[in-house]
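Take this structure, written in structure tokens, and hold onto it; I'll ask about it next.
Partial complex: the chains shown occupy the same locations as in the complete assembly.
Chain naming follows the written order as A, B, C and D, and within any one chain the residues start at number 1.
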Amino acid sequence: MDIMTVQSDLVATRRLEGLGGTSLKVVTDGRGGIEVACDPVGVPPGKQVIATRGTAARYAAGSGSMIADLTICGIIDNWEMDQR
Amino acid sequence: MDIMTVQSDLVATRRLEGLGGTSLKVVTDGRGGIEVACDPVGVPPGKQVIATRGTAARYAAGSGSMIADLTICGIIDNWEMDQR
Amino acid sequence: MDIMTVQSDLVATRRLEGLGGTSLKVVTDGRGGIEVACDPVGVPPGKQVIATRGTAARYAAGSGSMIADLTICGIIDNWEMDQR
Amino acid sequence: MDIMTVQSDLVATRRLEGLGGTSLKVVTDGRGGIEVACDPVGVPPGKQVIATRGTAARYAAGSGSMIADLTICGIIDNWEMDQR
């Protein structure tokens, strides 16, 4: 899973049914990449989250018939790099 | 999902049946990458869209038997980066 | 799907059954990347094609039991970047 | 599979059910990339592991209904580059 930061909502009124009514969030990774993730958790901007890809993202978005390829699956409490 | 900009139609007369008669669009991402996406939404050049990959792209293109690996799934109304 | 250019045949006499007798082609993308694609279309060197990845590549290669992860699915007639 | 080094635990109290109670680990690759992997093996920080992606990661995490996209699947005893 990727460690990403939630930036804002993304509004896409005209969209395929397979996206459902899911909240879409603009998320960034640590290397400047910007992507859009489904957000079934409900995460405010500024929070660090873990997001999952592929078939796992469809399941995480609610069911295998969803057409998400990136879905937020948890809010990170804390993490650190091993200092050894 | 990726944020991409629709550039133009792509014409490929000789193609496998699994692509169906779907409209194909040349799309670009924010880092200069160029790809081809199925477009079941019907998006004119210049618009920003979200596109989905993998099995989600096949479903978004119409059914699991489609052979798309990138499909436009929504037109972006607006999005912004969190300024905090 | 990726826009790729067919370079040459690739000969691999000793290979797993799941590749079948499919023609294998060395293909390049616009950034200098080199990959190998199954070619059920029959494309001569020098042509620009679209190629699909993942489960779509297995279906495009003929069936879900194929072990391809990149398959040529169309010959490009023409494409252009939007000049606006 | 990727060769990765386990750095630390990642705590994410609020998470989707599909992640189960699996241990999550911050892992790094040899190029400075940081990701989060499910750890059904139980690996202490500092160890080099192999991790698998995609549908394989879901199965490796315990079942196809898991929503992992990266799972540790073995601890590396040793490996070396061919010096020829």
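We adopt the following convention: contacts are C-beta pairs under 8 Å (C-beta built on N, C-alpha and C of every residue); 3 or more make two chains touch, one makes a residue touch a chain.
Note that the structure is predicted; figures quoted are calculated from it, not measured.
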Copy number across the full structure, from 4 displayed chains: 5
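One rule holds for everything that comes next: only the chains that are shown with their structure count from here on.
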Centre-to-centre distance between subunit C and subunit A (centres being mean Cα positions), rounded to whole Å: 31
For subunit D, residues contacting two or more additional chains: none
Footprint of subunit D on subunit A - complex, ascending: 1-3, 30, 40-41, 50, 52-57, 59-60, 71, 73-82, 84
Subunit D - residues contacting subunit A, complex: 6-16, 18-19, 24, 26, 28, 34-37, 45-46, 53-55, 57-58, 65-70
